[in-house]
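Quick one: structure below, then a few questions.
Every protein chain but one is kept in place in this view of the complex.
This part shows chain A:
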Amino acid sequence: MGWENYQRLFDDPLFATAWTNTGYFTLLALVFGFAAPFAVAVVLNEFRHARSYLRMTVYLPVMLPPIVTMLLWRWFYDPGPGLFNNVLEVFHLPAQQWLESEHLAMISLVLVATWANMGTTTLIYLAALGSIPGELYEAAELDGASVRQRLRHVTIPQMRFILMITLLLQVIGTMQVFVEPFVLTGGGPDDATVTVLLLLYRYAFVYNDFGMASAMSTLLFVVLGLFAALYLRLTRSKG
């Protein structure tokens, strides 16, 4: 009888939609949320001024309750008196349907998520950048390496391990996205932002169908477990 739940799960047309949307969200979140904090951290690490101010401000959004962040951004995204369309208007750009457009909605969710979470990643990168031995840069400089070459041949190889770790943790974290679509779009428009966890929530707590919700939990567990196993192997082999 347990298999029947899986059968019903696969028969739900939203099932595939939810996984595709979640994959899309994860991918976009990596594009914004993986590269941006690294670039920011590399720049911040060069500064000799305003160091603690910059570290503090980038981490501020992390301290907000996620629900406050979402309600705040819902207001910013408001097509009427919203801040973002006001700013666009100042620059004579056309107003956007941030959350109402099928194409833009997911990107809008990723923007919020990146804003809210990039502080953590940035501070982790900064700690790792600080522990790169200075002699490596000096040696590369003596060999005549330019700043760009030093970045490519010293910084990035030295950061490879921590970059892999945060990449995996970020995939695991963003695949569990829930508050963003729950508060900002409710899964719409036209199911464009229904994610795995949002669908799981609906199965269990809207339709009271715990069988289907458990089947979905198991699948989510297996998929995330693969990434977690990869993470464990990486951290173990590095000691």
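Operating definition for what follows: a contact is a pair of C-beta atoms (placed from the backbone, for glycine too) under 8 Å apart; a residue touches a chain by one contact, two chains touch by 3 or more; residues count from 1.
Everything that follows uses one rule, which is that contacts and distances are computed from a predicted model.
Going by its UniProt record, the hidden chain of the complex is named "Multiple sugar transport system permease protein" among "SpoVR family protein", "Carbohydrate ABC transporter membrane protein 1 (CUT1 family)", "Proteasome accessory factor C" or "Multiple sugar transport system permease protein". Within the whole complex, the absent chain has one touching residue among A:Val58, A:Leu99, A:Ala113 or A:Val194, and that is A:Val58. Summary of contacts with the chain left out: across A:Leu14, A:Leu30 or A:Leu151, the touching residue is A:Leu151.
Within the whole complex, the absent chain has one touching residue among A:Leu14, A:Ile107, A:Leu220 or A:Leu234, and that is A:Leu220.
One of A:Asp12, A:Glu100 or A:Glu141 touches the chain omitted from the figure, and that residue is A:Glu141.
Contact residues of chain A toward the unshown chain are 42-51, 53-61, 63-68, 71-72, 75-76, 80-81, 83, 86, 115, 120, 123-124, 126-132, 134-135, 137-138, 141, 147, 150-151, 154-155, 162, 165-166, 169, 172, 176, 178-179, 183, 197, 200-201, 204-205, 210, 213-214, 217-218, 220-221, 224-225, 228-229, 231-232.
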